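Of the protein chains in this complex, all but one are displayed in their positions.
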Amino acid sequence: MSTKVKFLVYSALSLGALVVLLPLFWMILTAFKQPGQALKFDFFPNTMLVGPWKEVQLDSPDPFLILEFDPKKYPEISNPKLVAVVGDFNNWQEDRDVLQKDRHVWFIKLHNFEVGQKYRYQFMVNGQHKVADVQSLDKEGDISSLTIHSGRNTNGTLLDDTKEKDGRIHFQISCSQSDYLEIEWASEKILVLQEKDGIFQGSCEASEEYRRYRILQARSFAEATSAIYTWNNFQEVLHNKDFPFASFFLNSVIVSTLTALFTVVLCLMGGYTFSKKRFFGKNLLLLILLSSMMIPGMIFMVPQFILVSKLGWMNSYQGMIVPHLANVFGLFLFKQYIDTIPDSLFEAAKLDGASEWQIFRIILIPLSMPIMATLFLLTFVGQWSNFLWQLIVNTPDSMYRTLPVGLALFKGQYATNWELMMAGACFSIIPIAIVFLSAQRFFIAGMTSGAVK
Amino acid sequence: MRNQNIDFSQVKGKKVPKIILVLIFLLFFFSGCTEQFSSEEEKISLIVWECFKFDEHEEFLKIIAQFEKKYQKETGKKVEIIAKRVPFDDFETNIRLAALGNRTPDVACFDALKVLEFAFHRTLVPLDTLANFEAESISEKGKEYMKGAFQTNVIDIKGETHLYGLPQQTTCLALFWSRQMFREKASELEAAGLDPKSSPRTWEELSAYAKVLTDTKNKEYGFAMDNSLWFTLPFFGCYNVNYIQSDAQGNKVCTLGDPLSCAALQVKVDLYQNKLEAGAWKPGAISPEIGFANGKYAMILMGPWNIKRYRDTGIDFGISLIPRISRTKAIEIGLISPDASEKEYLEKAPPATNVGGNNMSIFKSCSHPEIAYDLINYISQTEAQLQWCKALNQIPVNVTAAEALRNDSGTNTDIKVFMKQALYSTAPPQIPRYGYLENDIMNPEMELALKGNKSVKKALQDAAKKINERILEPLNQ
Partner (left out) sequence: MKSNTQVAFSEEMKAYTLLAPFLLVFVVFLGYPVFYSLWLSFHKAPVYSDWYNIMNQMQYVGGQHYYDLLTNQEFWWSLLLTFYYGVLTIPTTIALSLTLAILLNNKLRGKTFFRSAFFLPNVLDLLVIGIIWILIYSPKYGLLDVLFNYIGISYFSENGFLGNPITCLPAIALAMVLKGAGFGMILFLTAIQNIPDSVYEAAEMDGINARQKLLFITVPLVKPIILFMSITGTIAVLTAFTEIYAMTVNTGGPTVQVGGETLKAANLSGYYLYRNFVDGHYGKAAAISFLLLIIALSISLINMKFLKSDH
């Protein structure tokens, strides 16, 4: 092969592999995501924290108030998710003035005040705890108040005091949480701000293009990563007392392994018979078997269920294993595969006086190793993910419940907990990976070790 | 073609792995210990199937334990309640087959809309026939509960109305709006005379907001909606549409295609056709749930189940009541007279929503339906409801519990909005095969109407025809 062809082949293969592996990547990444983050498309940790779009305020005499809420100063509040402020200025309406989050600190800029007036207010955290402002000096129980002077009023460090003045825009941002700030405009132009006494500054000419901006804050890679990813999902799956992972897992291993094993044995015997033996009614029998394969398996569920129920095989391993053993697909697969093994081999063996068992041992099994491995793998995987059957033959109090049924418990009525479900799926894929890797050996090496060559 | 000489002495046979034998042994070993339920002592036990999430299951177990204690204290009898989680997926098939094998649970807690199906197939015990049903009538009992949630259990089969379950948990849709997207477009919204700090109150206002918020260049949209019937019920509700009605002979008839239902669906169609909606209802499009989480859709209809997830991810959003039709529009289409009072306007054109959640029912296989009734009644009462809702931030189904939570300053504001919204929820019509009606009849027809392939009227009339032919006619026979 010329290098050009080789290059083409490699790029096509790599592209194909990438596409078919995307679901796996997604599964693994989602398993590590923080609660709720699974719905988001963010997969790469962004070291620049992007703020919301803002408009430059004209420097007007209109007095405004910037309220800052720092959760670190409230030991009784952990993990605020929603911070609002209620007060005289919004008639104590609970869902009106909601603070914006800026890393750890929350803030809001309020307008329309009267100079000299005293305003009472409270912070409302997570929609239920009402607390006073610790930064305010003027407190009365859990209600704080602030008197509005002229111009700018604030209860803490000023966050963003960007103004337009003399035909230029002056950016003035104080930020104790970051040591590097950038301004980004819609045109994707960037301005790096210089720090001076804890205040980041910079300026540019005032034009329509620069009025709309957002602030980018540098953060460490670790911080950026932990904003999206976590280990906790795996722990939660393993250490959940309502979710006996070990028992689900063990049951699944037993059911899948035994089903796969017996299927392979039965199919090997059957496939060999159909391929190399002559007997009465062979073609008709094959046709009947094949036609049964053409009926969608779903249809068998109800009669099979009745059968299993009558046999008393509910809540047992047999109930999950035996009905799936007559795998016509596997039989047909083996027949077609054994068809590719020359008849002469078997005839020669028979001439040498080999018994049926010896033929199996010496010719059939070694030569069929790859296909046996394939069918084993497929049956294993099929049983490993067989949800509906394993659900219905086990009542919920059964000790034989399997992993697919267990994982389905993460799916809710309206919302699915993807993070936990994928963490569980990651565990559940491990045995498949092991079986696959060990079977892989047979696909590749098994074929050359046979007697043919 | 192939003719090779083979020397068999050179071929090494492979040993059959011993593990096969071991595994065969294992199979028989394990099959030997198939569970045998023995009834050594006379202890009454009830098996409950439920599809709760993990945290809900924990809370449920606590409530059950309290019931066991209370029951023993009051009657002196010992009762054991065994609550088992079952997957929500294929729950109906699960029950159907369990019934076939006569293995249904005593009590189950499941999707509110499935009571219809189970009741029509005679698997549930009518609660009002039980000896210890304490209320005078079904409607009397209904006064204890939120209307929509309770109504899903009152079912009329062949002219006989019975109560087939009690609500345990209720949900509905409300309007979620992205504060962040509103804030970013604050000056544009203000320029259009709209308040960026609050959400639209009427559908006309919603259109006005959506027009400003939609920015196709950045792939941002003012509004996004689902196509399914359940997500369309709020629209029908806003126009006070009751699409299954009884005719003079008492037969049920579907009346979709009348002016009101057309006007209701037209709201959706207009939103999409005027490019204010993202097309999120199309098969394969990014759903409102995901688009909202990614800051692409500014307003969606969503239920309380996503509050925690969205707050966890730090999305800055508010929740408010579903928009109503404006007074002028209501007068124009003849819903109310021009001099109607505020109360009448609210009654005829409410900020309506749908109903979901869980109901508890008793299956016919239950040998102690009276005790089971005591159990489900206990769970739906104030004390248990308050405990459940406080721990899990949910909407109570019980009126007194709701009242208590409304007056409790510790109640989450998000839930307060939903509690208010739940007052306007209505149960879907009492006909079986809701799933078929939704997925196979309504959704496709509404999709055609949204795409503009059919007029709204034609689509709804076609749907009505199918509902009459396939669901109601066999029912009326």
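Each chain carries a letter (A and B) given by its place in the written order, and its residues are counted from 1.
Note that in this section a residue touches a chain if its C-beta (ideal position, glycine included) is under 8 Å from a C-beta of that chain, and two chains touch if they have at least 3 such contacts.
Values in this document were obtained by computation on a predicted structure and should not be read as measured data.
Of the candidate positions A:A224, A:A326 or A:A415, contact with the hidden chain is made by A:A326. Residue positions on subunit A in contact with the hidden chain: 9, 13, 16-17, 19-24, 26-27, 41, 266-267, 269-270, 272-273, 277-280, 282, 285, 287, 289-300, 302-304, 306-307, 322-323, 325-326, 328-329, 331-333, 336-337, 339-341, 356, 367, 370-371, 374, 377-378, 381, 385, 422, 425, 429, 432, 436-437, 440, 443-444, 447-448, 450, 452-453, in rising order.
For subunit B, the residues touching the chain absent from view are 2, 4, 90, 92-93, 95-96, 99-100, 102, 104, 120-123, 157-158, 219, 278-279, 282-286, 296, 364-365, 432-433, 435-436, 439-440, 443-445, 447-448, 451, 453-454, 462, 474-475, 477.
The rule is simple: only the chains that are shown with their structure count from here on.
For subunit A in complex with subunit B, the residues that touch the partner chain are 34-37, 39-41, 52-53, 55, 81-82, 84, 94-98, 100-101, 124, 126-130, 240, 242-243, 254, 257-258, 261, 265, 301-302, 305-306, 309, 312-318, 321, 342, 344-345, 348-349, 352, 354, 358, 361-363, 365-366, 369, 387-388, 391-392, 395-399, 405, 408-409, 411-415, 417, 451-452.
Of all residues in subunit B, those touching subunit A in their complex are 2-6, 8, 11, 13-14, 16, 20, 23, 26-27, 30-31, 34-35, 47, 49, 51, 53-54, 57-58, 82, 84-90, 93-94, 97-98, 100-101, 103, 105, 111, 171, 179-180, 183-184, 186-187, 197-198, 289-290, 293-294, 303, 305-306, 308-314, 316, 318-320, 356, 358, 409-417.
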